[in-house]
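Just one protein chain is left out here, and the rest sit where they should.
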Amino acid sequence: MDTGVFPPNISTTGHVVDQLFWLATLLTGVAFLLIVAALGYFLLRYRSRPGRRAYYTHGDSRGAICVTSGLALLVFLLIDVNLAYHDHVAWAVVWGAPPSAREALQVEIMPEQFAWNIRYAGPDGIFRTSDDVTTINQLHVPVNRPVIVQLSSKDVIHSFFLPNLRIKMDAVPGMVTSLYFQAKQPGTYDIACAEHCGFGHYRMRGFLVVEESAEAFNAWLAEQTNEGSPDLSWGWQWAVSAPRASGTPGAHPPSAGARAWSGGST
Amino acid sequence: MSKTLSGQSFWRRYVFSTNHKVIAVQYLFTGMLFLALGGVMALLIRWQLAYPWQPIPFIGQWLFPGSGGAMTPEVYPMLFTMHGGIMVFFAITPILLGALGNYTIPLEVGARDMAFPRLNMLSYWFLVVGSVLLLASFLVPGGAAGSGWTLYAPLSASTEVTPGWGQDLFILGLALDAVSILMGGVNYITTIMQLRAPGLTLRRLPLTLWGLFYSAVLNTLWLPIVASALFMVLCDRRLGTAFFLAGPLAPHAGGQVLLYQHLFWGFGHPEVYILILPVWGLVGDLLSVFSRKPAFGYQATVCSMLVITVLSGIVWGHHMFTSGMNPLVGKAFMFLTITVSVPTAIFFLNWLGTLWRGAIRLTVPMLFTLGVVFVFAIGGLTGLFNALQTFDVYIHDTYFVVGHFHYTLAASVLFGTFAFIYFWFPKIFGRHMNARLGYWHFGLSFVFLNAVFSVMMFLGLHGHMRRIADATAYEFLKPVQHWNVFLGWAALGLGLSQLLFFINVLYSLFKGAPAPANPWEAGSLAWTVSSPPPEHNYATPPRVFCGPHEYGVPSLTNGDWLSQADPQAAKLARS
Partner (left out) sequence: MDRMINAEVETPLIDIPTGKFGMWVFLISEIMFFTGLIGSYIVLRLGATSWPRPGTILNTPLLGLNTLILLSSSLTMALALHAIQQGRQAALRRFLLLTAGLGVAFLGIKGFDYAHMWHRGFTMSASLFGSCYYLLTGFHALHVLSGVILLLSLFFAASHGRFSAAHYGRIEYSGLYWHFIDIVWVILFAILCLV
């Protein structure tokens, strides 16, 4: 259902985010309308008129306390707890089932001021080897295949944001974070940076290209491999087990010896 | 300003005064000056987003001579950083804590002055020096700080990416302001708790003072946390340390980037409650005054505000759902955050209960008070969207968040500020403000404010990120760029509407109709003395016989209210 509120959703799990929004809007909207109605009614009905006296009460009778706490509890249960529960369910859908490392396409992304460095492992399946494919700002993925992205940063905090997939994760220096998604619609979409990272933050645009088939994607990858030498100044060894939705603070990406980034100009 | 025959020099009476009323007015004007400055910055930001890289009319040539009157990418981050920092620390805090607190607390508790008058004076001058440092940051090479008012490391903490002393001056200016606020906190807490007049039990305290008290407690607890974090940022910048640096920018291993965020938001979340608690208190009092009815559920409201004060310290992680923090910890923060709804709903319902069956007088302060009720309903309800972890992953760092916190901060706090000034102006300056201008100010502000911040939330839902200088750089934002144009003009309307307020204040200061001691027929102690009050408020400590909200008392024959200081109230009033 495209209402024009959100950008088009091309994620297999994005709809739960949108649905969460509509539920929250419905519930809070009803509450808000009731408040406005009460306000409007009170202001008209109880406005000051000559001879009119207010009703003298401190609102601390048993009845008043019961009504007030009852209403507050009702609001809490019907709106807050209700929404938190739905969010909990949505969370499980979006983040709860990381794809297996075998079936997923693994990508490493290390943003810097102000571009996205992207790395594919290449035929040997190992990152930071000479058969890798690295691009700047070009993230190609095949349609209908899970993708796991691991993120770190070369300098300051950036945030990898895919509006059309309703998902983002910060890229933090000294840590590896991750997210995963599956695109169900081919096309070209924006990658945006969603954490202020300096004067070029506004133009840190990348391109997510969802290839219309596995063959198209492989063809693109092969073309990139033939084109030249990958950037080996950055990259880290992939975690053997599928990562959680986010890294633990202080988790160091590399295995013995290797570092996520080694010196040299950018 | 005060009727005094004490024969002090001009400097002693009006500049280096220890009189809380003089200090309050100093805070008020300083705060209003920065409010205007922060507002102008907001307009520049909105222009840039509406018409990216176009020369700014009238003032562009003067502000940006080197780029043909248009903004540059380096300046844009300085503007939103300083807008945030100035509004939070140098506009709202001085007005709502410095001015409202300093003016009303001694008067409302029946004291001659604050507990520590010289400390009070010192607190104002720390603010002034801090603000000078802040403004000076625009003039140093490299310009002002540009890492957001949130100063996330490593952007703020590494001189490799943020060289220049603007960032350091910002931190130092904030540090001095923090000292100012802490000094004020010592005074507010001590005065409210220890210097109340005989008979003024805690159950008879005006709600405004409860709000100020809780706010001061939060400041005392959490400001030092952010101060420690900011000093560590300074060390990272200038002393070669790496507390918050990791990865390639770090000189050595071991620093934790996320530690900064925990420390900052450990303060930052309570801070938003620090800013709004005085407003909640003020609204509680004013709804009562202008409904001519006691504050509904006074004790429940005071308790709710206490619960919120406590809860505010344990929910900070909802600012960090996408930070890389453990998602289970995030889930815990989500559940903690929603519990705030319960006490909030209680005092909000109590507000409505005060209006119910009242005799409502729609004065200018009352309109702004009702305005707070309206915009805070929106702000509070939209907070819920942000609390939901899965949904927040999408809207984090978009304009939805900006719209939400401007509804709770800019809108509610701003309307609260205006309610404060329109209500207390007669007492402070002995003159009425012009009501007609006030009604226009309210109407226009209400319309434009809602136009601006609701559209912001809509933009955020579309994925429009915050802190970007030009949305047209992204394909997916091009369909909504015309809303940025709309926002530019609506913001201008909002800004221009405030001229009505400033004109009203300036005019009324000199030409306003003289005001009596109690133009609003209010029941609290401050309204028993003249407008303006005598130099030392009370010749002898007043005696209090009831609460501050004894309106609509049935057995009265002339008038519908009882003053707290009225001995009759002991038998006629309920409390």
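Side notes on the structure shown:
Chains here go by letter, A and B, matching the order in which they are written, and residues are numbered from 1 within each.
By our rule, contacts are C-beta pairs under 8 Å (C-beta built on N, C-alpha and C of every residue); 3 or more make two chains touch, one makes a residue touch a chain.
From a predicted model like this one, the values you see are computed outputs, not experimental measurements.
Screening B:148, B:185, B:371 or B:460 for touch with the missing chain picks out B:185.
The residue touching the chain not shown here, chosen from B:220, B:299 or B:568, is B:220. When the whole complex is considered, the residue among B:20, B:46, B:83 or B:196 that touches the unshown chain is B:196.
When the missing chain is restored to the complex, the residue among B:36, B:63, B:136 or B:235 that touches it is B:235.
Along chain B, the points of touch with the absent chain fall at residues 115-116, 119, 182, 185-187, 189-190, 193-202, 220-229, 231-232, 235, 239-243, 251-256, 259, 263, 541.
We adopt the following convention: only the chains that are shown with their structure count from here on.
The distance from the centre of chain A to the centre of chain B, with each centre set as the mean of the Cα atoms, comes to 31 Å. Looking at the complex, you find that chain A touches chain B at residues 5-7, 16-17, 20-21, 24, 28, 31-32, 35-36, 38-39, 42-43, 46-49, 52-60, 64-65, 68-69, 71-73, 75-76, 79-81, 83-84, 87-88, 90-91, 94-95, 113, 152-157, 159, 161, 163-164, 166-170, 172-175, 177, 189-190, 192-203, 205, 244-250, 260-261, 263. The residues of chain B lying in touch with chain A in their complex are 73-74, 76-77, 146-148, 152, 154-155, 158, 160-162, 245-250, 255-259, 291-300, 322-327, 331, 334-335, 338-339, 341-343, 345-346, 348-350, 352-362, 370, 373-374, 377-378, 381-382, 384-385, 387-391, 393-394, 396-398, 458, 461-463, 465-471, 473-476, 549, 551-554, 560, 574-575.
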